[in-house]
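All protein chains of the complex are present and in place, except for one that has been dropped.
As written, the chains take the letters A and B, and residue 1 is the first residue of each chain.
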Amino acid sequence: MKFRTVLLLILAAALLVPATPSTAQEPVELRITWYDDGNESVVLRDLLDRFEAENPDIRIVIDVVPYTAILENLPLQLEAGEGPDIARVTDLGGLARYYLDMRPYLSDPDYWEENLGPYLTWLRLPGDDEGIYGLQNQLTVTGMYINRTLFEQAGVDVPSDTQEQVSWETWGEACKAVADALGPDVFGFAMDRSGHRFAGPAISMGAQYFDENGHPMVTDEGYRAMAELFVRWHQDGTALVDVWAATPGYVGANEDYANGRLACYMSGSWQVQQFTNTIGDAFDWEVVPFPCGPAGCTGLPGGAAVVAIKDTQHPEEVVRVMEYLAQEDVLREFHARTLFIPAHAGVAMSGVPFETDLDLARAALEQWSSMVPQIMPLAVRLQGYPYNRIVFDASRDRLAQVIVGELTLDEAIQRTQEDIDQRLAELEG
Amino acid sequence: MSHTPRSAPIAKRAQLQPGDLGHLVKSVFLGAYNALMVGLELVINPLQRLVGARRMAYFFLLPNMIIFGVFVLFPMLLNFYYSGTTGTRLMPQDRTWAGLANYEHLFRCGNFSQPNTCVEDMFWRAAHNTVVFVMFQVGGMVLLALVTAVILNREIVARGFFRSVYFYPVLLSPVVVGLIWKWILQRFGLLNAVLTGLGGEPIQFLLDRDWATFWVILVSIWAQMGFYTLILLAGLQSIPAVLYEAGEIDGANVWQRFRFITLPLLMPTLFVVLVLALIRAVQVFDQVFVLTGGGPGTATKYMVQYIYETGFANQIPRRGLASAASVLLGMVLLVFTLAQLWLGRKSEAA
Partner (left out) sequence: MSTLRNFLIRKRGGSRIDITDALTYLYLAVGTLVMFGPVLWVVLSSFKTQAQLVEFPPRLLPYAQETIVVDGYDEPLPLYRVVVDGEERVLAQIRRVGIEAHMIDPENPPADPARPTDAERIRVNINDREPIERLSLALENYTEPLEKFRFATYLKNSVIVTTVATIITLVINSMAAFALSKYRFAGRDAVFVLIIATLMIPISVILVPVFLVITQLNMNNTLWGVIIPGAATPTGVFLLRQYMLTIPDELLESARIDGASEWRIYWQIVLPLARPALAVLAIFSVMWRWNDFLWPLIVLSRSELFTLQVGLNAFQGELQIQWHYVLAMTVLTLLPITAVFAFLQRFITTGIATTGLKG
């Protein structure tokens, strides 16, 4: 094995001397660290097979890892200089210092600016407004699903049928009314156990999330108002307690919703793919417009990006792969087959032919796509803040403690702020 | 049909029987083992002549000590160094020295029995929970394992099968154990289905502090008990039957025989079991993490989870603080172990 490598090296060196590009070279191997929410890696493999056929000098290996590895182990590997060439990440800004700036290598940086402009900033560190680090190829929006069939069975009107803007309080009452009418096996409302999910409603209620210096802050009235409402829902039986009280990290209420036990489910656009499989047309599941508060109506954007890693030995090849993946037709196919809504402006504008037979799924995807432009600027800013996960995790863990009665709301908000401050102080330490 | 009875045994012998095959494998294996070991003697015996028989102890210790030193002891020392630093960097030389700041942070507390009065409240909640868990889990498990071992030691039908049954859960990975029981205990799980089927009310096992603690303890007993049962069973079987016969002749009843023959002779084994069980209990993490995630609230959040979350599974890991917590954990355990070792010595001597 080693002998062969040495031979090849000598051979390659001999061929390189006259500086003639050779086809006999071993292809460059690139590594992509990836995680799956559904069939994404299969679709990616298909797309990359086509790329490899046209570019025999590059070979791409996809390493599919559990999501926890992306969150917890990848940063450690990157810090130790042992990372891959390309990775699919969700901690967009937090890992920014490990990204490769592709701008010098890109044949057409303007294409990226025009089509992905707002999302490029999510991948940058504060103070950087030049670098192009990756491709946002999965956009998500948080918002609410309802089970219209349950509303009909309960004889409760869906508030958004008659009103332009429905407040969170109104939704809470309507969802509870459904649960009350249909007995103990049906629940009114559930929200994914995630500070990211909580943030959209909180911003609607007036939470600012940043103080005047740009430091994260949760001690204002708006945050408190949503937290109070949320805790009250858990006490008065509106909300399903299981999700927030007794589970590790992130947990969804997919099973309850898919089983027709949940009237309203605050989650996000990524669920469509799963609901297509688990619910099908067993009941009418649909997406409602963003619920509202005094400050507006919004969800939080989010999603995953494919980023180039700085430590790569082959930056030019990496960028060629990224340019291929960013092509409009390639992206359109990726979105059509994975049922994730696009971030790319050109693709979003011309529409994605989502590959599903299910009218409910198509309607949901179209509804989500139409809600993207309505997201409030503060929500975009929060998503672009590199350390937002610190804020989200702290608010999740402390709110859960209030719900089970370990802390009062005041204590919890104070603790949330302290957690955030201490973590950020560690950055400077 | 059988008019050639004499040739039958010969034909049988010519065939390869399953037993023969097993024997063959065994002798090949043993032959290879012996050859290897004799071969090693050619190298090792001259060494013995060089250093003398008594110093061979160091030779036997060496391979273990090298790996132990590099991959256990050195990381622990590094961990100790980390506990005096702050920052998010990985390499020791990049980190900022902070002295005892991390320890002070952990100990800044109004009242140690009230986690809410502490700056690092999660640490103290985890500490309280761990103490409760270790006490009940180790106590309950050793007792149940002993009972099971005594029962399995009786003359029963299909003993091998039952032994396997009790041992089987030990093979499951902690993640799988957590997953299985989460399914059974959740609101719409198997157990509540059974409860409602029997006409009862469903219980929110994982939403109630006490129920959650109870189940976390029970599940980890379920998952580990078989291993300790097996060790205890081995101990029981090594007690000579003669002693019991003598006891019976002397008129000792069942309880007396257990109290004065079984228990004393089982003491060394029981000691091993106790130490091993204690270690596992303190290390409890993955299976509880999957089962309850430390909830409801923080009711089942234990020390290792706290350390893991603080120093590893966070966007901005506080490695220094987590290391300080693990050093404290280690010191408590050290005192504890030495005390137990001392007690063990005493009971062995007695």
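Heads up, the rule we're going with is that a contact is a pair of C-beta atoms (placed from the backbone, for glycine too) under 8 Å apart; a residue touches a chain by one contact, two chains touch by 3 or more.
Quantities reported herein were computed from a predicted structural model and do not represent experimental measurements.
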- The complex has one chain that is not drawn here; which of the drawn chains does it touch? A, B
- Identify the residue among A:121, A:170, A:219 or A:274 that touches the chain left out of the display. A:274
- Task: Please pick, from B:106, B:230 or B:291, the residue that touches the omitted chain in the full complex.
- Result: B:230
- Note on the structure: Among the options B:97, B:168 or B:214, the absent chain makes contact with B:168
- Mind listing the chain A residues that contact the chain we can't see here? 31, 33, 35-38, 41-42, 61-70, 73-74, 76-77, 80, 82-84, 90, 148-149, 152-153, 185, 250, 252, 254-255, 258-259, 261, 268, 270-271, 274, 277-284, 304
- Query: What is the set of chain B residues that contact the non-displayed chain in the whole complex?
  - Reply: 37, 40-41, 44-45, 48, 53-58, 60-61, 63-65, 67-68, 70-76, 78-79, 82, 90-92, 147-148, 151, 154-157, 160, 162-176, 179-181, 183-184, 188-190, 193, 196-197, 222, 226-227, 230-231, 233-235, 237-239, 254, 268, 272, 275-276, 278-279, 282-283, 285-286, 304, 307-308, 311-312, 319, 322, 326, 329-330, 333-334, 336-338, 341
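Here is the rule we use: only the chains that are shown with their structure count from here on.
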- For chain A paired with chain B, centre-to-centre distance based on mean C-alpha positions, whole Å: 39
- Item | Complex interface listing, chain A residues touching chain B | 68, 71-72, 76, 79-80, 91, 94, 241-242, 245-249, 251, 255-256, 259, 387, 389-390, 393, 400-401, 403-407, 411, 415, 418, 422-424, 426-427, 429
- chain B contacts chain A in the complex at 86-90, 96, 98, 116, 119, 121, 186-188, 204, 206-207, 209, 212, 289-290, 292-299, 312-318, 320
